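Pasting a structure here, questions to come.
A single protein chain has been removed from this complex, and every other one stays in its place.
We just call them A and B in the order they show up, numbering each chain from 1.
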Amino acid sequence: MLVFAASDKGGTGRSVTSSNVAYRRALAGDDVCYLDFDFGSPTAAAVFDVPGASRGVASAGLHSHLQGRHTEPHRIDVWAESEHDELRYRPTGSGRLVLLPGDRDGGEFAIGKDTVRRCVNLFLQLESEFDVVVVDLSAGRSYAVDMVLEATAQPELQGVLSRWLVFHRWTHQHVIAAHGLVFGERGIVAGGVERGHDKGALRDSIRFVRAAVPDPESPLWSHVPLAQSEWMRKCDRDLTELAAELELGYARLLGKIPLEPVLQWREQLITDEDVLASKVAGMATRQALEELAAALVDDEAWERQ
Amino acid sequence: MTEQIFRETTAEPRTQSLPLAHVSLELGHLYMEDFEEGPDRLREHFARVKPWADAARQAAVVMSGNGRARVSTCFLVDDYFTQFSSPRELVPLLLGEAKAAGLEIDYLARESACAQADGVALAASVESRLVESPPEGSDGSRPGVREVGWLSNGQRTPSSSTAEAMGRVVPWTPPSEAGARRHSIFVDVELWNEDPRRTWSCPFLAAVWQLARLGLLRHRGSPVLEPRALRPDQTLPETWSALPPLLRLNDAAAPFAAYRTTSVLPSRFLPIEHAVRVILSQVEADAAALRQVAERAAAEGTQVPEEIADRAAYVFYPGP
Partner (left out) sequence: MAPPDRDRRPILCGEVRTSVLRTSEALTARTAAQLLNLRPDEHVLLSERPNLRVASPQLLTGVDCRLPSLNGSRPRAVGTVAARAVLTEGRVLQASAFARLVPGGGDHRKPWGHYLLRPGVVEPLGRHQDGEFTEGFLAAAPLPGGVLNPGAVAERLLDEVLRHRLLDQRAPFKSGRTRLRWVALPAAGDGVTSIERFTVAADGLRTVALRVAPADPSAVAALCEDLALHDWLLTTLVALVERSRLGSGDREAVLTALRPVVDHLLHLWMPGARVPDVLSGVWETLERRPGFSRQWQALVQRIRDQVALQTVSLPRPVLADS
């Protein structure tokens, strides 16, 4: 399965959340591969705490590979190379977790026929090797989005299951922006149709993930004055309405990630150690990530219209 | 020896050999423009070709190394880019004008036969045999600098369109010829275009033509573009497609294919033949066919240049 992680704006926690989902899928026993397609800012390796690769790798990163400078993209076995204490040992029953980083100091590049061909080859190869291939895309309308839309429209990839996760924060602006990214005139659906995708099928393969969602019912806010908590509830209701109007409602919602300082500041994988032993991350966050990781491969969640 | 007990013929291909002349002498290419100029143009053409054709025969004897040489003559008519006249009208005219100049045409080929003959897509086969000359630094990891449908004799100017955002500005570099002596003569040859059907370029078909004349084309081991004569009861047809792709006009002729080729052409063909050389120098010819030619030449005591491109010689005469 190919999973494309997209967002309209930066700061949605797209990279950190999708990395966590990849990690959770690997813990569940899937062989997982994570591709850093955030070409303008290739820093996914930092989330996995891989030394020497936090800003991408010196050679044979995805930039070089897709532009034809290197036949084989560099692979990082996260279980073997991560410096994170919890990641260094592959838990029994877990699957592989492999990261394909970008080039250090790599930048966005224009997409030609050859780039798309290499991208298709890469997807096909990884898909035949891994259960889940997470592709973390640059924020906004980017060449990366164009390339994967073009690649997935090719006949060779028709038999391959593709799913899109669109991340947005739970704010007025972010909800509108996420709607624009997906359904807008120059959005993913329109761009996909232009490249030969079936409109209905593409729409049905897109789900939203709300990130950094403050929960008005959380004990965190139990001390705030009544007026403030009332206001928070109203905002939440208004946003829910707006989301429903803009087709970002329940039917297309795959997960909600609570506002979580560890995700915001540390930008790393949330391990059970973080939740249970050092308690720097909340149980609710771990729960949300686990549910999202489960929903990702739950066909029912993707059949809702 | 045990490995020889069990054999599967499908696992061991065979390649048929061809009879060979010493030189295949081309007496001209005919395009619609020439034809439209009328019979005078043909007469003038053959008159100008005649002395060079004689010289080519003498040269063939010198190079054969044994005092005599088998020389066959051929003529190419375009029916690929434009179709004009008809075999019934044109062939007698052509033969008559050649004869008037003291020349005999042994074989007549249709240009479309270089694209497709007897159900075999010759041009496509030759294209799949192109192995580009690698620029220094090619370690196998990058596909050739090949632009689809083009072939050059060196390195193109790198395009700037694939540069990364905020990457270093790459200064312009000139194209260069592989193995140039001090200065480059860079040539980029269009092999075909698609609008919307694939049309092979004139130089590419001319390269196929050279390979056919050099006896180096095979299809799965069998000869292709084999000369055929009209049956005694057959007359020249009305349409070009009804004519054999390679027509034998002289039963006593030396074999069509030869160790070397000589083409006598007006000098305006020079750029085309330069392009042909660029293509021939990057074709990996059928290994068995090459070996057969080399073995035969050795047995006859005739020298054949090692490189295919060097087996083709030209006379460019000042002409229309």
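Odds and ends about this structure:
We adopt the following convention: contacts are C-beta pairs under 8 Å (C-beta built on N, C-alpha and C of every residue); 3 or more make two chains touch, one makes a residue touch a chain.
None of the values given here were measured: they were computed from a predicted structure.
Across the whole complex, the hidden chain's contacts among the shown chains comprise A, B. Of the listed residues A:35, A:99 or A:120, the one in contact with the hidden chain in the full complex is A:120. Touch with the chain omitted from the figure is made, among A:131, A:204 or A:290, by A:131. From the set B:139, B:194, B:233 or B:251, the residue in touch with the chain omitted from the display is B:139, counting the whole complex. On the side of chain B, the interface with the absent chain consists of residues 1-3, 6, 8, 10-13, 120-121, 124-125, 128-129, 131-144, 178-179, 217-221, 224, 280-287, 290, 306-310, using the contact rule stated above. In the full complex, chain A touches the hidden chain at residues 29, 31, 59-60, 69-72, 75, 77, 80, 93, 95, 120-121, 124-125, 127-131, 155-160.
Following the convention adopted for this analysis, only the chains that are shown with their structure count from here on.
A separation of 56 Å divides the Cα centre of chain A from that of chain B. Chain A meets chain B in the complex at residues 39-40, 63, 67-71, 106-110, 112, 115. Chain B makes touch with chain A in their complex at residues 141-143, 161-167.
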